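Below: one structure in structure tokens.
Omission of a single protein chain aside, the complex is shown with its protein chains in their original locations.
Residue numbering begins at 1 within each chain, and the chains themselves are lettered A, B and C in the order written.
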Amino acid sequence: MLSTSNPESAVLKSNTAALKRFQGVRATTETLAAGLSDADATVQSMPDASPMKWHLAHTSWFFEEFVVAPERGETARFDPEFSYLFNSYYDGVGDRHDRGSRGLLTRPALERILDYRQHVTSHMEELITAGNQRALNLLPLGLAHEEQHQELALTDILHLFAQNPLRPAYRHAKPLAYDTLSGSNAWVKFEGGVMPLGYDGPDFHFDCEAPSHDVIVHPFELASRTVTNSEWMTFMSAGGYNTPAYWLSDGFAACQANGWTAPLYWFEQDGAWWSQTLRGAQPVDPDAPVHHISYYEADAYACFAKARLPTEAEWEFAATDKLVQGNFLESGRLRPAPQPTRKNEISALFGDVWEWTASPFVPYPGFRPEDGTIGEYNGKFMSNVIVLKGGSCVTPKDHVRASYRNFFHPDKRWQFSGLRLAR
Amino acid sequence: MLSTSNPESAVLKSNTAALKRFQGVRATTETLAAGLSDADATVQSMPDASPMKWHLAHTSWFFEEFVVAPERGETARFDPEFSYLFNSYYDGVGDRHDRGSRGLLTRPALERILDYRQHVTSHMEELITAGNQRALNLLPLGLAHEEQHQELALTDILHLFAQNPLRPAYRHAKPLAYDTLSGSNAWVKFEGGVMPLGYDGPDFHFDCEAPSHDVIVHPFELASRTVTNSEWMTFMSAGGYNTPAYWLSDGFAACQANGWTAPLYWFEQDGAWWSQTLRGAQPVDPDAPVHHISYYEADAYACFAKARLPTEAEWEFAATDKLVQGNFLESGRLRPAPQPTRKNEISALFGDVWEWTASPFVPYPGFRPEDGTIGEYNGKFMSNVIVLKGGSCVTPKDHVRASYRNFFHPDKRWQFSGLRLAR
Amino acid sequence: MLSTSNPESAVLKSNTAALKRFQGVRATTETLAAGLSDADATVQSMPDASPMKWHLAHTSWFFEEFVVAPERGETARFDPEFSYLFNSYYDGVGDRHDRGSRGLLTRPALERILDYRQHVTSHMEELITAGNQRALNLLPLGLAHEEQHQELALTDILHLFAQNPLRPAYRHAKPLAYDTLSGSNAWVKFEGGVMPLGYDGPDFHFDCEAPSHDVIVHPFELASRTVTNSEWMTFMSAGGYNTPAYWLSDGFAACQANGWTAPLYWFEQDGAWWSQTLRGAQPVDPDAPVHHISYYEADAYACFAKARLPTEAEWEFAATDKLVQGNFLESGRLRPAPQPTRKNEISALFGDVWEWTASPFVPYPGFRPEDGTIGEYNGKFMSNVIVLKGGSCVTPKDHVRASYRNFFHPDKRWQFSGLRLAR
Partner (left out) sequence: MLSTSNPESAVLKSNTAALKRFQGVRATTETLAAGLSDADATVQSMPDASPMKWHLAHTSWFFEEFVVAPERGETARFDPEFSYLFNSYYDGVGDRHDRGSRGLLTRPALERILDYRQHVTSHMEELITAGNQRALNLLPLGLAHEEQHQELALTDILHLFAQNPLRPAYRHAKPLAYDTLSGSNAWVKFEGGVMPLGYDGPDFHFDCEAPSHDVIVHPFELASRTVTNSEWMTFMSAGGYNTPAYWLSDGFAACQANGWTAPLYWFEQDGAWWSQTLRGAQPVDPDAPVHHISYYEADAYACFAKARLPTEAEWEFAATDKLVQGNFLESGRLRPAPQPTRKNEISALFGDVWEWTASPFVPYPGFRPEDGTIGEYNGKFMSNVIVLKGGSCVTPKDHVRASYRNFFHPDKRWQFSGLRLAR
């Protein structure tokens, strides 16, 4: 969440800039929902995923709950029942609708949710324009929060469409023309040393990225690019999914219990591997990064490749001074792209796929969540989850940075998660 | 299914009459779907229930699969993928979509399903008009099948809406003005004797109703009306749900595992009992028949009341020569109504609520299902289910008769199921 | 339970005879436990099964609870904690130890349980000798109860040993010399008619066997012998376990969920079928009756064989005037034996294997369980279970009769259950 020492980020230095950014993020969310039917936006395909309608509403609820209602009174709420329906997990706010039952809410309809968005947007626009401090203070967090849900909305709709035997496309069903840029992987050496891990500077960051603190990074090597689909097929052919020696004990148990034999969404057709993508069913692109794999699979692959996953500190060490650029949501590709390999150069740290690290998500020394309900943001998830770095092809570009700590349980596969080797 | 010895029922003696009945049943189904959104018609609230879209499509698939495709060729199918999507359980037809995943099909949309209906209806109309024998032969079964799904569609949509904290009404949210006709129950005596159980006459009937065969019915008494909500509240107040002595062993295990403390859909509000109905949340009507109870609850109540449930033969004995009249789907009430009590007279055997009997659903002596896929209709469900008689307030009136054998597992509660005592 | 109209069975007409029978049954139970270690007698291999120690104790608890304590006072109990530990399901008696946790009671040790038995036996001997009415009245039921547990103790120990990769033998590990008497099956015709079903005469019988009442039995044919292992192998070879058309819907679901591909305890070794028996691992005897199959399997086989299972009334009709003789516990064989086939003659109705009928276990017209706790004997199990007839190779011969109604859930396989065809 927004650190108290810097209530206003540099990018939001004027109310006008704040308003413009607010409107931009809100509009993007609605653009992502365009083209979906009421039914598409309602159904929940598994407890981890949420319906598009819920994402649209919850990101509005966040501003209503923490800004509009406190500033303009309870009567300014669009509908008093929405607080119960669209709270996600903030116990401090009160009871909430069961997570696994989000898909049973055929009412309110999509159209009404869009009205709700407009209602909250209008209030917020007025408050921002008027320089309301609560609105401006919460804005960076609220927009970062909404961007997180933009990515989740896409991974969730992909999961839903993947359950449909008709294999609908979310966008552009036409096959991509694939590049074949990817050469063989190269190892890039890093000397390591004492480095500041995390971020607590003036720009927006989540609470869990702070405080910045010194850690010792021992010498290591990092792969110049992420592991590709074609490399993954080699692992599969070599019996990787059936060889317990490559796997963590919990990982192999998960592999067997879930019957994993390939990345999520892969299926065989006429002797070739295809996968369900946001562009519908498409042939697997051999040179593109593998994605939709769990941490357990990533770790098993690393063992198979006689390497390991990088720690969060190593990854962040390598990312120092790198610009955040790559294949993000804005490209419209909606799929990872083959990554160029250049000698002694790390490519594509940002974008394409979230990279599993070897690091459990733990608090940094001196970490303290904000007081109050808003403090329920990250700290309470600091168990059993693993840090991922770098953002993916469905992450908004402005959302991510080197210190950004994404996290998921090690058996989760429905995000655009891949891996880069270290040793 | 349609008995082979009477391929054409009396009611369908002319093609014109057949066409009219066909069109009437098809139109009713569509009327039931009117007013539901694409999302309402898509979501599946539990594996036992199916989405309205699925009911609309499956009842069309039935005619397409067994009449249109055989008569007009595979190219006459609306969409070749629909055979996979909308087969229910006919193993003979081929693979089918997983039952519990019916609610994940956001595509095809409701509108396209309605087009599908029209496509099949048109083909059938032409075939019926032309006197096509396959069409005419299958018609009675196909329409009985569609009527079954009319009832299921309503019980399923009620289940869906009951999961929504907004408690939407399917129709007419306004409270009903309740009658208070119901006097205390009276016992009506029957001498019993040898009776023919079942039906194998010329009119349409399902395969499981035949052959008619003699059974001995011993003297018994039957309650003049079904158990009311107010009587059920007495059972609840007396600790009925917590007293194992009233319950079958499997029943009490189910009661505890599911946390039953009242009929399905009941909830307390400001000290009074309400229930979710097709007309939205409504106060429980004390004089109306209790409904949405399992067989286990019905049996426990009977034990509490020092009585028992009637056997199927006893019920059918009492129904001999009774006209099929009562509170059916056509009344538009969509809820059971208080039943008048008249001395020495059985009232409301038909309509209002399905009445749990004491009889497991077993084949009659000499029962033989039809050859082929169509024979998968009833016989394969003859284990672990209990017979219910009489029809409910959401059953089409023409659908039911004294020999009609409805059946559900003893722990199911989402049908309009109630009970009448015997001793 | 003991019918109130005949408190004293003919066989127990003198106290001396009663004492002798009591001592005989008690001694048999202990003989069955001989040779088992403390550990063998303690472990519970599944919730349906109970440890030998528990059978030994519970059958003593029954006499202590219903005779010794009421007659001689609470201080006459061997150990006050045993009432909690060894009650099976009598809710009227008070709390009881969780059924699935019976195997966690490593204390009291086997030796102490045998002391408990002796303690109860001594008290009972004194009461019987003294002509105590409560003792004499309960004796027939108490001994029938103990005989039921004799059979269960053997089926439970077989289940336990079958889980052990060492495949221990309960008795006589040496292979049996098999007879090959069995010819092909013949159909025997019965004209049917009105018959009295059940028994309420002067001899001991359980409450559920009464009242005797007239039923109509329609003409039928019954197989001269039960289905053999070799016939079962034909079913297996024909893909019986993979063909849904043969199965009840619930049955095929159970088949797939449990991965059934052969009767319980069968395994392949060097290309031949073996099974775990009470005599250890033994080759499957092709001519002996198939056993350790569920009702669902029996019903599927009958469908495959274009026949059906007999109803309880048909079976009992065929058994009228037949002597109870066959391969029972007393033979010491501990396995079913090949059954001779003679023209127009039903063989081996009794002994060898319990025969699944087509009849759910329902109360007979006028059935009323005894008042009080003892009435919890049969009535509360009258749902979801199927009647089996005739007794098995581990049933005590005196225990069974034509009207005897054994019952198990249709998916249970750990009893010596087989089938005989009807049509």
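What to note about this one:
Here is the rule we go by: contacts are C-beta pairs under 8 Å (C-beta built on N, C-alpha and C of every residue); 3 or more make two chains touch, one makes a residue touch a chain.
From a predicted model like this one, the values you see are computed outputs, not experimental measurements.
With respect to the full assembly, the chain omitted from this view is in touch with A, C. Annotation: of C:37, C:75 or C:269, C:37 touches the absent chain (contact as defined above).
Of the candidate positions A:111, A:250 or A:345, contact with the hidden chain is made by A:250.
Although one chain is not drawn, its touching partners on chain C can still be listed: residues 37-43, 45, 81, 84-85, 97, 101, 103-110, 160, 163-166, 168. Interface with the hidden chain, as seen from chain A, comprises residues 89, 91-92, 194, 213-216, 218, 244-245, 247-251, 295-296, 299, 308, 358-360, 362-363, 365-366, 380-384, 410.
Note that only the chains that are shown with their structure count from here on.
Chain centres here are Cα averages; for chain B and chain C they lie 38 Å apart. Between the CA-based centres of chain A and chain B the separation comes to 47 Å, rounded to the whole angstrom.
Look at where the CA atoms of chain A average out and do the same for chain C: the two points lie 60 Å apart.
For chain A, no residue reaches two or more other chains under the stated contact definition.
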